[in-house]
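All protein chains of the complex are present and in place, except for one that has been dropped.
Then we have chain A:
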Amino acid sequence: MSNKALAPAIEGWHTMGDQPRLIGTRCCDCGTYFFPKQNDYCKNPDCDSSEFEEVELSRSGELWSYTNASYKPPAPFVAADPFEPFAIAAVQLEKEQMTVLGQVAGGIGVEQLKIGMPMELVLETLHETDDEIKVTWKWKPVTA
């Protein structure tokens, strides 16, 4: 095992640990959720609030759709060498009434996915730097 420290690839977008959650905000007036965080203006056309509270989003949702990246994406994506294709999921969160994209956990291909299946958030390596392992959120099918 590497003795590099774990660090979020994007600072402040999710909690760390083994029950990770995305961190968004919620409008204090109308209750609209935002991910990424919105702290300046509410995008609901019926609301002019500028008060927001930070909230952790639901850890699980339903698979809205999925695909994969067969080819290496361009920078700023940092690819492993050789490049390993990965699946990508769009997951619908019930309480927040929103859909969030993310990679699918490593080793799970599109043939193992089906629209409507329950998915949960996990943290996995996105890439490594000289002294850190950069982790990000990924979606993983919920195993019974």
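Remarks
Basically, a contact is a pair of C-beta atoms (placed from the backbone, for glycine too) under 8 Å apart; a residue touches a chain by one contact, two chains touch by 3 or more; residues count from 1.
As a convention for this text, contacts and distances are computed from a predicted model.
Its UniProt record calls the unshown chain "Lipid-transfer protein", which is the correct pick from "PqqA peptide cyclase", "Hydrogenase nickel incorporation protein HypB", "Iron(III) transport system permease protein" or "Lipid-transfer protein". In the complete complex, the residue from A:Ile23, A:Ile88 or A:Ile133 that touches the missing chain is A:Ile88. When the full complex is taken into account, the listed residue touching the unshown chain is A:Cys47, out of A:Ile23, A:Cys47 or A:Ile133.
Taking the whole complex into account, chain A touches the unshown chain at residues 9-11, 13, 27, 30-36, 43-47, 64-71, 73-77, 86, 88, 90, 95-103, 110, 114-116, 126, 136.
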